[in-house]
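Just one protein chain is left out here, and the rest sit where they should.
Entry: chain A
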Amino acid sequence: MQKAAVLSPIKTKRRPIQISWQKVLPFVIPSLIIIIWQVSSNLGWLSSSVLPSPWAVLQDGITLTLSGELPKNLSISLYRATVGLLIGGSIGFILGFINGLSRKCRLLFDSSIQMFRNIPHLALIPLIIIWLGIGESAKISLVAIGTMFPVYINTFHGIRSVDKEFIEMGQSYELSRTQMFRKIIFPAALPQILVGIRYALGVMWTTLIVAETISASSGIGYMANNAEDFVDMETVILCIVVYAVLGKISDLVAKGFESLLLDWQTTGRSKVQ
């Protein structure tokens, strides 16, 4: 401690530089790629029919935004994604919850669910199109099926692996069943449940993109597929960039939830001193 006090004037001078570096570092590689990409296009090393320049993609993005086409497709995709996730996530959570808590339900449902889980849900696309056509319900169902399993498995395991010592403690303090769930089981399982939700977010986008590419008349996946038919390279690249951004945003939202709900995990001893 004493030593640190002596060294502190130097440290306080260095700190701001270190922090700004830490903030800049993650952007270095993406920026370099974009610069090299732009320069190669400008110098004619990259033909625009193979890969249009970032600038052209940006211009295309602006045009499509102003015409309203991008916002419209984006919002319909977001709608499908959220509704699908809400339905699938809720079913997965409820099943994981009851199977985790009740031995009877576990025996009844778990092996069937595990069997179902091993079918790649994208393999259901032809079946779902035959059953539900290419309307909204087809896409939403696919997303729901895809996101249900990661949420189910993680909720189930989260609840099953709650520390037995905590449960015994709750029993010895005579907690009621609801108290036991609210105060001990749910908070103990929450980190694992959130892992499931984060994983489900990834599945959500992949499923939606594939579904929209194969059969849709709107959405980002449709936009990409349509652009492909017209060899509109700028829009194809734009859609890929939009996916990347959407994926990143959902990851950030999930992380935000985690640090909000699990602040007890991150409150390290170092913060106190």
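Convention: contacts are C-beta pairs under 8 Å (C-beta built on N, C-alpha and C of every residue); 3 or more make two chains touch, one makes a residue touch a chain; residues count from 1.
Just so we're on the same page, contacts and distances are computed from a predicted model.
*Asks:* When you check the chain that is not on display against UniProt, which of "Septum site-determining protein MinD", "L-lactate dehydrogenase complex protein LldG", "Cytochrome bd ubiquinol oxidase subunit I" or "ABC transporter ATP-binding protein" does it turn out to be?
*Replies:* Record says "ABC transporter ATP-binding protein".
*Asks:* Which of these touches the unseen chain: A:47, A:65, A:179 or A:217?
*Replies:* For the chain that is not drawn, the touching residue is A:179.
*Asks:* Of the listed residues A:39, A:94, A:119 or A:169, which contacts the missing chain in the full complex?
*Replies:* Only one of A:39, A:94, A:119 or A:169 touches the chain omitted from view, namely A:169.
*Asks:* Footprint of the hidden chain on chain A, which residues?
*Replies:* The list for chain A reads 165-166, 168-169, 171-175, 179, 183-184, 187-188, 190, 262, 264-265, 267-269, 271-272.
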